[in-house]
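One protein chain omitted, others in place.
Chain IDs A, B and C follow the sequence of writing; residue 1 opens each chain.
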Amino acid sequence: MRVLVQSDPFDAAALLSGFGAGAGAVVTFTGLVRGDGGLVALELEHYPGMTEAALSDHARAAARRFALTDVLVVHRFGRIELGAPIMMVATAAPHRRAAFDGADFLMDWLKSRAPFWKREIGADGPGGWVAAKDADEDALSRW
Amino acid sequence: MRVLVQSDPFDAAALLSGFGAGAGAVVTFTGLVRGDGGLVALELEHYPGMTEAALSDHARAAARRFALTDVLVVHRFGRIELGAPIMMVATAAPHRRAAFDGADFLMDWLKSRAPFWKREIGADGPGGWVAAKDADEDALSRW
Amino acid sequence: MTLDVLYFAWLRERIGVPRERVESRAETVRDLVAELAARDDWHAAALADLSAVRVAVDQRLADMDASLAGAREVAFFPPMTGG
Partner (left out) sequence: MTLDVLYFAWLRERIGVPRERVESRAETVRDLVAELAARDDWHAAALADLSAVRVAVDQRLADMDASLAGAREVAFFPPMTGG
């Protein structure tokens, strides 16, 4: 299990090299900065210390619940340009259902429980903070 | 949209380079040869011609159904060693739900509708053909 | 009509050839199965339990009652195990 919280871009291929050795199924989810309405970048604030601990706790909980054989979570903070990856989770399991569900569960949790806050950066500078979505809260209640 | 059917190993990082540009969410699923009961490799037979057409048709159907902005399917045939990737699907969409559902749907279809047949290879040579699972048929009926 | 008949996986092994060209008067897949099963014991044995056999007509999945009108290629194989 590996959890990384960093401002630098991450090399997905390098992080996934050897990931899930012995597993039958590996699922990855990558979240990228999408160019809605003149956005040029996102700025992510986080809670140093709590972020790493919360991500690790939750990666462990997902591994237990879905019998995952490996979990990777990498999440950036700071300024992230349009089109760039913000974060990635990867899950490994003997079979596909557990790998899919583990990744899906981790993402629902990350969206509304991991201590990150996104602000939109437009051509003219910092814009508003991204509002939490009710749909994300609802998604979490599925589990 | 890209569909590859090949005997050679594939380079996931190279295939995913630039995949889903402009999307907010990318999901990948990779199926690997798992070492159950003395297995040393799998041998995959396929139906040349039909395989490529069926995969392309279904990738298009998934793209339409889940409004995916990009789809990649790569599937190997021939002998595949223990631990090696057999296949990968990748889906891109504006949001995570569509990317997850698109990949999940493609996998359920691939498991029981794509014309591939797996045989187990043990230390002593070819063993039995892998039996289709009722669970895979049931999984497909969800959609 | 002339049909290319293909076999995959254990159907290929039991019948002993990956493909054969047959002259057929079959109107449906089920008729073709009956003609093939009448050829020899190997065909008969491989096609005895149709619940374990899937079929494609001109490279599209079909069922035993599918028409063969205009068909050129019929393939028989076990349930698929891809992914």
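Convention: a residue touches a chain if its C-beta (ideal position, glycine included) is under 8 Å from a C-beta of that chain, and two chains touch if they have at least 3 such contacts.
Here the structure is a predicted model, which means the values were calculated and not measured.
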Omitted chain's touching partners, listed by label: A
Residues of chain A (touch criterion as defined above) contacting the omitted chain: 31, 44-45, 47, 49-50, 53-54, 75, 86-87, 107, 110-119, 129-132
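Just so we're on the same page, only the chains that are shown with their structure count from here on.
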Labels of chains that are neighbours to chain B and to chain C: none
Centroid distance [mean C-alpha coordinates] between chain B and chain A, Å: 24
Centre-of-Cα separation between chain C and chain A, whole angstrom: 48
Contacts with two or more other chains, residues of chain A listed in rising order: 96
Sequence positions of chain C contacting 2 or more other chains: 83
